[in-house]
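The following block contains the structure, expressed as structure tokens.
Omission of a single protein chain aside, the complex is shown with its protein chains in their original locations.
Residue numbering begins at 1 within each chain, and the chains themselves are lettered A and B in the order written.
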Amino acid sequence: MRRLVAVLLGCVLCGSVHATSIEARLIRASNEDGKSDAQLAKLVPKLKKVFGYQLYKQLGIQKADFKDKRTLRLDLGEGIVVFVTHSEVEDKVHTLDFEMFSGRAALVKSTVHVHPGRTMLIKGPDVGDTLLVISLVVVE
Amino acid sequence: MTEDVAKISVNIPETVASKSAHEVSQAESDDRDLVERCQRGDLDAYEVLVGRYRVKVYNLAFGILRNEQDATDLCQEAFVRGWQAIHSFRKDASFYTWIYRITTNLGIDFVRRRDRRPTTPLDEAIDPDVDASVQEPPSTNPSPVDEAQRRELREQIDAALLQLSPEHRVVIQLREFDDMDYAAIAKVIGCSIGTVMSRLHYARKHLQKLLKPVI
Partner (left out) sequence: MTHHNTEAITGLLDGELKGLRRWMAQRHVSRCTTCADEYRRQEQVRQLLRANPPVSPMTDSPEFFWSKVKTEIQRRGDERVAAPTPHLVFADWVRQHQFAVATAAAAFIAVVGALWFIPAFRGTPMVTVTPRTATPVARVEHLKTLIPHTAATAFDDKDADVTVIWVTGLPWTPDMNKMETKFANLDT
């Protein structure tokens, strides 16, 4: 009985705590004909303003909850991997350390202080008329 | 018909206004009532209109055709056509201008089909039984010599007018003898005011050349 109560209490407590998570997407930008992916509907206007391409396709998406200060590995496909470590949160500002790899090559590394919901876009490699973009959003 | 004669180069005539606006609108209002009755089939109302404009229409017809019998026929035809077309008469228009337009169109067509010279001598045209609205030159107790000279002058003028094209003859008739302003003439002959002025100008220039011996 006491175990049952402990488990139930644990569930309630866990449920009441809103877990912070990270959402990462790998996006391919080009000027080809066609329609952008529906999953990117909210993001496409921002992407067009920043990068100017007309067509956006989602190549991969990863969502993961931050657990303590463990580093999350987000494999987005096409050899692109993002490592994210959530270090702290203060006044709703989350501090993240992230690194982006293409295969075994490290492309870029940084520390960001970001509010939940604020989209971050990382311009990746470009080949001809195609560009890879990575978007990161902290979700509470 | 009286007029204010303009002095050469010093006294330019004032802007034309032949009748008062009230007089014109009253006459047109009467005409409109009669036309409405005509449109309902009232021939008696049309008789009033014919009586009112018979002489003016005849004078216009004569001015175009320069022949009494042809002018009478044209006048009659104009009024018959007027009755036949009365259903298409717009109430905001002037009956006077409208019947004049019918007469002008018929007259020009007539001249184009048959180009005739006047055959009626002037002395035969004067008939004591004719109504008082006849146009007579302003002269009192002329001597036989004066009368003969006047007759000769009129013949020369008639001959000169016959030399004009029907279109030029119409504008001369409407301006000089009917005392219409350019806007009214433009409505009657269906052209712009500029065209009226141009036709009048060349008609007078042509007459100037033809009447040089008598001017």
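Rule of thumb we're sticking to: a residue touches a chain if its C-beta (ideal position, glycine included) is under 8 Å from a C-beta of that chain, and two chains touch if they have at least 3 such contacts.
Since the model is a prediction, treat every value here as computed from it, not as a measurement.
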{"item": "Listed residues B:V111, B:V170 or B:L207, member touching the removed chain", "value": "B:L207"}
{"item": "Residue ranges of chain A at the interface with the undisplayed chain", "value": "45-47, 49-50, 71, 73, 79, 81, 83, 99, 101-115, 117-127"}
{"item": "For chain B, residues in touch with the removed chain", "value": "1, 3, 5-6, 8-10, 12-16, 43, 47, 50-51, 54-55, 58-59, 62-63, 66, 68, 71-72, 75-76, 79-85, 87-90, 93-94, 97-98, 100-102, 120, 122, 125-127, 129-131, 134-138, 150, 153-154, 157-158, 172, 175-177, 181-183, 186-188, 190-194, 197-198, 200-201, 204-205, 207-208, 211, 214-215"}
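Convention: only the chains that are shown with their structure count from here on.
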{"item": "Mean-CA-position distance for chain B and chain A (Å)", "value": "97"}
